[in-house]
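Shown here: the complex without one of its protein chains, the others still in place.
Then we have subunit A:
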Amino acid sequence: MSEKPNYALKFTLVGHTDAVSSVKFSPNGEWLASSSADKVIIIWGAYDGKYEKTLYGHNLEISDVAWSSDSSRLVSASDDKTLKIWDVRSGKCLKTLKGHSNYVFCCNFNPPSNLIISGSFDESVKIWEVKTGKCLKTLSAHSDPVSAVHFNCSGSLIVSGSYDGVCRIWDAASGQCLKTLVDDDNLPISFVKFSPNGRYLLIATLDNTLKLWDYSRGRCLKTYTGHKNEKYCIFANFSVTGGKWIVSGSEDNLVYIWNLQTKEIVQKLQGHTDVVISAACHPTENIIASAALGNDKTIKLWKSNY
């Protein structure tokens, strides 16, 4: 097992006419979905980078997009205060979820994909039922915009992070807050997600820091620095297909890759001409997709041998 990956730029996907806000690989590895400020979602082939289709429907910028577990549905969160559920095969919008009173910022499916969770600028987290499109629960979670929501691998826990510097863990079934994680400085949390085994949390704060927390003990285990993150909510990811890396975008136009255990930067991917807002890892191959903001508007696919 090599110590460093050798990600190399393979494809550049051009097509969005405004900043790209989020890229996600489908769980079956076939597709890459990208949402953008130009109000559309574009689906690309994950392996060849070729354009597949465009999903139209939102009235305002889209902030986030997420796949369902069977790769047949997408949910998108938009500034028009709605979320939309899309059927990928037909390209049609199946349902529009209305209820938030401000921009919807982040969204995710739960592993069984019967629920959708969304975080919004109205400081609440909402749980929606996919089948009916109705909001099942509203968690008045935070006192500032919610920047990230995520289910753990079993779907029993929800984590939400917000600009108020508080990260909360909720029981998905009852909506009870189980744990609150506050770091010393109350710095705005820009991104949070569960690790693939569900035991750790990856929390990004707007002080150029990424932290790996063991939330059951409430302890920070690892800290990753070196990148720039003070303004934007940049996605970060675990890469588990080859070596164990942490992958994140950065405001200095590079994609940073750290070794999960040693915390040192193992590679910096160069190529974008604007802030790299989102970086996604392919579920089975050593492929990274990165997307940049308005000056760049492209998505780049990188591949590594390990």
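Keep in mind that, in the parts below, a residue touches a chain if its C-beta (ideal position, glycine included) is under 8 Å from a C-beta of that chain, and two chains touch if they have at least 3 such contacts; residues count from 1.
In the analysis below, contacts and distances are computed from a predicted model.
Missing from the rendering is one chain, named in UniProt as "CXXC-type zinc finger protein 1" (options: "pantothenate kinase", "ATP synthase F(1) complex subunit delta, mitochondrial", "CXXC-type zinc finger protein 1" or "ER membrane protein complex subunit 2"). When the omitted chain is restored, the residue from A:Lys10, A:Lys134 or A:Lys244 that touches it is A:Lys10. Contact with the undisplayed chain is limited, among A:Lys50, A:Lys131 or A:Lys244, to A:Lys50. The omitted chain makes contact with subunit A at the following residues, 8-15, 30, 42, 44-53, 89-90, 285-287, 301, 303.
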